[in-house]
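The complex appears here minus one protein chain, its other protein chains still in place.
Coming up: chain A.
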Amino acid sequence: MIPTDSRMTLRRGGRLALLFAFALGMLALSGCHHDNMQWRLTDVSGHMPDLDFKLVDDHGKPVTGQDYRGKVVLLYFGYTHCPDVCPLTLAQLHVALKQLGPLADDVRILFVSVDPARDTPDVMHAYVSAFDPRAVGLSGAPRDLEALSKRYRSAYTREPDQADGQYEVSHSSAIYVFDRDGKARLLSTPANPQDDLVHDLHQLLSPGSPS
């Protein structure tokens, strides 16, 4: 009969070996992905579909997700009659791009309207131009906007009209980050510090970054 303590030792040895094998496996895996970058925002790689839509840009031109391949895309849902949070978010994105310097030329902010009734391409053009030259305003048919919103599990609700016919639209506040190949990579929320977005965009835009 084996004494209790030596049985324990054997078991522990077995466990250690298992752990070691597991660690080796992880190393091998991360080697395959050649992705040992540290992201500060939420990494959604492989968990969300590629950038794809059929909408109209702020020049009135029909565009698809394919038109933005080669650019790092920041996708944000909002509307122009939103006086506080949408302008704040776009202003923050503008500041983040300014911090990136020339690297930001390869970034496009896609501001997608969840209020197609009021946000015509003309209105969208005046709006996005007031924030950043790399911002594009997208609107389109309600069903096309809904399709894009559903694709990224984003939500929006038109609130009841007020006495003067004005209305608000509640909407998801997340910013979706796509790499140059249109792959969904990161999710930024208003709770994330601006530096985190700048850090991750820098990483995504730098030469040799995994894509």
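The definition used in the following text is that a contact is a pair of C-beta atoms (placed from the backbone, for glycine too) under 8 Å apart; a residue touches a chain by one contact, two chains touch by 3 or more; residues count from 1.
Following the convention adopted for this analysis, contacts and distances are computed from a predicted model.
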Any idea which of "Na(+)/H(+) antiporter subunit D MhnD", "Sugar ABC transporter substrate-binding protein", "Tryptophan synthase beta chain" or "Copper chaperone PCu(A)C" UniProt assigns to the chain that's been left out? "Copper chaperone PCu(A)C"
Which is it among A:C82, A:V177 or A:L204 that touches the chain not included here? A:C82
Please pick, from A:F53, A:Y68, A:F111 or A:Y127, the residue that touches the omitted chain in the full complex. A:Y127
Please output the residues of chain A touching the missing chain, sorted low to high. 78, 80-88, 90-92, 94-95, 123, 126-127, 129-132, 155, 164, 166, 168, 170-174, 189-191
